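Here the complex is missing one protein chain, while the rest keep their positions.
Our next item is chain A:
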């Protein structure tokens, strides 16, 4: 029994204690989501009890109600609108950001850092700064309640993030490999497709997922600029702001279904999430 053995033991016990604390924190933070999921499978009368009924019978009624079984508005148009706005704007973002990131990393223009910071500064311009003129413009050109207007706005909302992220991913492609390929006689499309793409692909995928999340979540533009036709999923959710009698299971089902794409995309992009959210500043 040496002195080191005595020193090690309390450290190990404390380590287990800290591990337990981490678990506890994880459970506490996840509890509201777990409760939301459980409530969504309860009947409305079981969902609204005090004390809460943890072991009540499970049912899909909340989901049936949400999808319009009880005569309420169907969420499908809103879900389809959100999908169109998020997916198309993300594709547009990639289309615009990839060449831009190329011109800011692999074959950089002069003053490329200034350009990069210009993109970042536009991200810091609050949405409310341009909301009114955009609304007036949409009203006068008949673009109100049109999903394609949201596609354009979401593209501008995410383009700076995408340029920053992809710039940092493309900058990671070793210069030597590109030069070696060029010396071997490879033309630009070949270099991009065979050399740059495989290395940058995970980063590009993460960028796309993060842009998708931000578009899917957006409320203010959608709330102001859409009505019955182009309504998106978050706007649909605002229909639940005022209480409508016993409707907790339905609210939980709706919140969960509409959050599922974001949860899936977020977990898929988990490793690159922080790089995207910090606009590439943290790796």
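To be clear about the criterion, contacts are C-beta pairs under 8 Å (C-beta built on N, C-alpha and C of every residue); 3 or more make two chains touch, one makes a residue touch a chain; residues count from 1.
Assume contacts and distances are computed from a predicted model.
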Protein name (UniProt record) of the chain left out of view, among "Protein-export membrane protein SecF", "Nitrite reductase (NADH) small subunit", "Sugar ABC transporter permease" or "Bifunctional protein PyrR": "Sugar ABC transporter permease"
Listed residues A:85, A:134 or A:211, member touching the removed chain: A:134
Selected residue (touches chain absent from view) among A:43, A:83 or A:156: A:156
Hidden partner interface residues of chain A, rising order: 15-16, 18-19, 21-23, 25-27, 29-30, 32-33, 35-36, 39, 47-52, 96-97, 99-100, 102-115, 117-122, 124-137, 152-153, 155-156, 159-160, 163, 168, 171-172, 175, 213, 216-217, 219-220, 223-224, 233-234, 237-238, 240-241, 243, 247-248, 251-252, 254-256, 258-259, 262-263, 266-267, 270, 273-274, 277-283
